[in-house]
Structures are given as C-alpha cells and as structure tokens.
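Right, I'll just put the structure down here and ask away after.
Removed from the display is one protein chain of the complex; every other protein chain stays in position.
As written, the chain order gives the labels A and B, with residue 1 at the start of each chain.
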Amino acid sequence: MARHSFWSGLVVIVIALLALNWIIPGYAGSNPFAQIPPDLVPRLASWLMLICGLCIVTGAVYDMVRQRIPLFNSNIDWPALAWASWPFAYVALATWVLVYVKITYVGPLIIALLLYLLGERRWYILVGCSIVPVAMLYVLSVYMMRVGVV
Amino acid sequence: MDFSIVGSAIGEALTLDSFIGIGGGVLLGYIIGVIPGLSRSVAIAIAIPLTFYMSPYIAISFLIGLSKGTAAGSAVSAILLNAPGEASSAATCLDGYPMAKNGRPKTALKIGLLASVLGDILATIILIFVAIPFARVALLFGPYEMAAILAFALVFIAGLSSGSLFKGLAACGLGILLGTVGLDSQTGMPRMTFGYTELMDGFPLIAVAIGTLALSEMFLQAERLRTERHNMSVKINDNPDDRLSWPEFRRTIPTIMRGTGVGTFVGALPGLGPSVASFMSYGMAKRASKTPERFGKGAPEGIAASESADNAVIPAALIPLFGLGIPGNVSAALLVGAFAIHGITVGPLLLREQPELLYSIFAGMIVASILMLILGWFGLKLFAQITRVPPHVVIPIVIFFCIAGMLLQGYGGFGLIILLAFAVLGYLMKKFDYSFVTFLVAFIITPMLELNLRQSIILSRGDPMILLERPIAVFFIVCTILALIALAVRTVKVRKPVAEAPAD
Partner (left out) sequence: MKKTLIAAAAVTLAFGTLVSTSAHADEWPTRPLTMVIGFNPGGSTDIQGRVLANVMEEYLGQPVNVVNQPGAGSAVAFTRLANNRDQGYTFLFGGTTALTFTPIISDVAYEIDDFEYLAAVAIGQNAIVTSSEQPFNSFDEIIEYGKENPMTYAQQTALDEAIIRAIAEEEGLDLAIVPTGGGGGMAPLVLGKEVDFAYSGGTHAQYTPGGEMIVAAFMSAERSPFYPDVPTLMELGYDYSIEDYRTIIVPNGIPDEAKDRLIAAAEYASTHEQFIRTTEGNTFFPVVFIPQQEMESSVRRIRAATEEVMGD
C-alpha cells in the first residue's frame, strides 16, 4: 500500500509541476484586466495537487521506512501485469480501426474477438452476443436518431 | 400551485409513450443493476446517448427510472450471489445472502424489492414537497449565493471522499485543472486546448463520464477474470417455506421508515452517496433491534434497512439538483448533462419556466416506482437468471456500447481517444485509491464555480460589503470555512491510523 502511495504521489507531483511550469504559462492565456484571470483557477488546482502529492509521498516514505518496505518490488507479477494491460491495447487497436471503418461494420468482429480472447468458445454465444448489440445500434442510429450508420 | 398544470403533467405521465419510456428505463436499469460491477452511474453514462431522440420529459424519466431500477436490481445479485450489483447494496449481502442460503431466496428478494419500492416512493414524495418550496427560495439566489454554495459543495465532497484525504484532495485538484480546459468564459480565448478545436468546449462530459466510470470498470473486471471465473448463484427452488408472510413483512416496516429517513437525509447532502446511506441505515437498524444477534444471519430487517436507504437516496439526490442546479453525486451530475443535451438548464428556474416539465418528471418518478414493483415482482425468476450471466460475456458488450455511445455523440476518432485516455485515468485512480467521484464532481462543478465567482466579483465591483445584503451567501461562506477547518482537523488526526495500516 505504502509503495503504491509513494509512486502515485510522485506522479501527482510530476503532473502538478508540468502544469505549473509548462501547460499553464504556455496555454492558459491571460487577461490583465480580469479580477480572476484565466490562469488563476488552474494554478490554484495545480498547487493543491502539488501540496497533496508532497504529503502523500512524505507519508508513504515514513511508512516505508518504518515497515522496511523496499522502494521497488523485486517480484513483479509479470503475467498478471500483461493480463491487466492487454484489454487497453485491444481497445486502443479498436479505436485505431474505428477511425477508418464504421463501428456498425466492424462491431461484431470487435465483440466476438474480445469474447474469444476472454475465453468464450461456444459458437452460438459468440455469434449472438456480437450480432445483437450491433443490430440494436443500427436500429438506434439509423431509424431512431437519424444520424445514419455510425 | 396551478392545478391545471399539475393535471396535464400527470396526464402526460400516464400516456403510453411515457409508460414505454419509463418502463424501458426501469427494466434496463434492473438488468444492469443485477449484473455485478455495473453501477448506477455506468448505466446512466451508457444510456444517455439512447435519450437523444426522446422528448425531454421521457428522456429524463427514462434516466431516473434507470437509476431506480439499478438500485433495486443490485439487491438481486447481492442476495443470490453475495456480490452486490453495486457498492450501495453491499450491506444487503450481510443478511440477504445468508437468508438465501437458508433456503429462502424468494423471501429475501421480495423483502428487498418491497423495501426498495417503499423507500423510493416515500423519498419521491418528500422530494416533491421539499424541492418546490426550496426552488422558490432558490429563485432569489444570485451569483453570490451560487458561488458560496458551490464552494461549500466542493469542499464538502472533497472532505468526504473515501480513502486517504490527500489522495481525495489531489483527485479534486486534477478535476479542477481538467475542468478549466476550454474557452475562457470572459475573453472567449481558448485555454489549455493545445490548438484542438474539439477541446474548446472543454473535455466532453460524456467522454469523461463513460471513460472514468464505465470503460475503466470493464478493464478492472477483465483483470479480475484472471483469478475469478465462476460465480455461485443461489438457485430458487419451490420451497414451501420460501414465502413472504404479512406478519414477517409488517415487522420490517419501521425499519423501512427509518431507512428511508436516513437515505433521504444522506442523499440530499452533496457527496455522501448511497453506500454511506445503506451502511448507516443497517447500523441503525441493528442498534435499534431487540435481537441484534440475528443480524448477519439472515434477518429480514437487515435487508429492508439497507435496500430502503439505498433507493431513497436517488430521489433525495435530486433535491439539490432541482432546487439549486447543483449535482450532489455523480449520477445527478450526469443528469445535468442529459438535461443540457435537451436544451434545459436544470435548477430553480425550471420551476418557473417549465413547471409542467418538472411536475411531469415527478409524476414519472412515481410511475417508475410502481413499474419497478410490478417488474420486480413478476420478473423475479427472470432476473435471478441474469445473475448467471458470466462477466466475460458482459465485458465485451459493455465495451462495445461505451465506444458506440461516444461515436453517436459525433466526436469521431478524437472522442474515442479522449474516452480511452479517461478510461486509463479512471483505471489508475481506482487501482491507486484516488477518489474518482471527487474527481468527477470537481470536474463538473469547476466551470460553474468559476463563472459565478467572476460574476460576483464583477457585479460587486470588488466591494465585499455587498455581502451584508446577502445573508444566505454569508451563511454558506461560513459553512465552507467551517468545513475547511474540519478538514484540517481531520487531516491531523487521520495521520496516525494510516501509519499503522498493514503493508501490502
């Protein structure tokens, strides 16, 4: 738990520093006449994140020193990590495909392949679960919302 | 109150269209609620695109019916699977599952359903009688009051977030930071949009909501599939003992009343949410009981306490929404988005501009409760079957609807990328215990708060003395300061238990 807090707190600090030193000065704009200039609220939020991040990291370091937890986990469960990350890769790939092909055409494939990867092997489930939602989407988009095939 | 408007509003709620809309919402909500892991906000986030072509009244009633359905449906999986459909029904597991194991699953389901429906109807009636006078008062609120109340809500929600306080506040900060993206309301100049025209109106709420709520939850569930594959649903047999008798139900009525009260109170406060309500109600029922030792072993009162409070939260959370236009929790925040899609600004002005719409929604909510009772009662066995649908079948379909919902919005590939980015963010926040609820509410409240603050400062011409004429604003400013002090005190105190928490 403490190690989790340490690393995530570090990420919070990095985001806050990025925002304060690069994003806000470069992209938030300014308005010298306004009582609340455009960059005030983002700045306050970043400072809040920075302070909280520092508190999280400090607390985590304190806990880790007391409980003698090493900074790095020596035995990371790589298979578990791989299993946790492949769905993200799958959706990212689907996103890339969907930029070029409409979801009504490739939707059944996207669902069926994911079902198969998750361990479903019964053909009627594969077919049913992939066709029915896409058919529902088709009726919704073409006949009810009139936006055409999406 | 103009009774002809009320009459026509009720008339509208009783048309076939509205029955189909609300009934569809309740049914869909029930099904989604039964499936473990699909929560209320997930259901609303995915269903918002469905409402695009509906009339505003049907759309809103559909969504409210949906959230009511999920609350009732989540009890089914809590009782039969010992896995709550969503966190708010976790307290139902404590007595529901033992009761089902003891061979009385139908009785447990019926007590849960009746408690849900009763809690729901009573809270809806309270909503109607509180929201309207409340909105009348709130009509007098200007930017000063709104800014003060929004600031209070923000601090209150950040302070109540579950888990570590600093993590909650960090999530709040990130929500504020991302909430400021878009055109600056005063100069009309883009702010942190990095030149993307698509970001000029800020990150689209639907993308943020579907990403952090629904899609990230699917990734978590897919991850869990590696270790847990099979579910053990209690079968419903035709056991002669398994019938709910009137005396047995009568004994739970005081508990239901108490649960409704707790649920309404907790729901009306911003940020607390249904899980707090159901556990609080469960604890109170146990303390008030003459036989507390029966709790946890299948006491009907345990189910009734948790379910009535869980359902009472939904109408109660609409009190600040209709009264002030401030969302008290994530589902209410999504409703704000749904209203906006239909061109309606939710808040006290709704009572003045479109009273018939408001009354229709209230009537529709009562209809939803009744339909929930009918569907739940007669569909008992059917819904019990849904608990057998394995998660690995649910996940691909929900992911598909998340993506399709985003595409229906017309944001194209850019919307999908934002959706995925927020899904990753939501996944990491859930994994590392950063309150994504605080994040979302801060994200939604920030633009309103900033605008009202600006208006207040400009209108007062920088003169704080104007607050002397604004007692309500002063009251909420004092409340905000008190909440901040309470937060600081808690921070100092909370440090110790965290330090003694066991290592992972």
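One rule holds in what follows: a residue touches a chain if its C-beta (ideal position, glycine included) is under 8 Å from a C-beta of that chain, and two chains touch if they have at least 3 such contacts.
Just so it is clear, the model here is predicted, and its values are computed rather than measured.
Across the entire complex, contacts from the unshown chain go to A, B. Within the full complex, the residue among B:237, B:345 or B:385 touching the omitted chain is B:345. Touching the chain that is not shown, out of B:52, B:166 or B:401: B:52 (per the contact rule at the top). By the touch definition given at the top, chain A reaches the unshown chain through residues 142-144, 146-148. Taking the complete complex into account, residues 17, 52-58, 139-143, 183, 185-190, 195, 197-198, 200-201, 204, 340-345, 347-349, 352-354, 356-357, 409-412, 447-448, 451, 454-455, 458-459, 461 of chain B touch the chain not shown.
Quick note on the criterion: only the chains that are shown with their structure count from here on.
Taking the mean of the C-alpha atoms as each chain's centre, chain A and chain B sit 22 Å apart.
On chain B, the positions that touch chain A within their shared complex are 50, 52-53, 164, 166-167, 169-170, 172-174, 176-177, 180, 184, 186-187, 189-194, 215, 218-219, 222-223, 225-226, 229, 392-393, 395-397, 399-401, 403-404, 407-408, 410, 412-413, 416-417, 420, 423-424, 427-428, 432-434, 446, 450, 453-454, 457-458, 462, 495, 498-499, 501-504. If you check the complex, the residues on chain A that touch chain B are 1-5, 8-9, 12, 15-16, 19, 23-24, 27-29, 31, 34-36, 38-39, 41-42, 44-46, 48-49, 52-53, 55-56, 59, 62-63, 66-67, 69, 80, 83-84, 87-88, 91-92, 94-95, 98-99, 103, 107, 110-112, 114-115, 118-120, 125, 129-130, 133-134, 137, 140-141, 144-147, 150.
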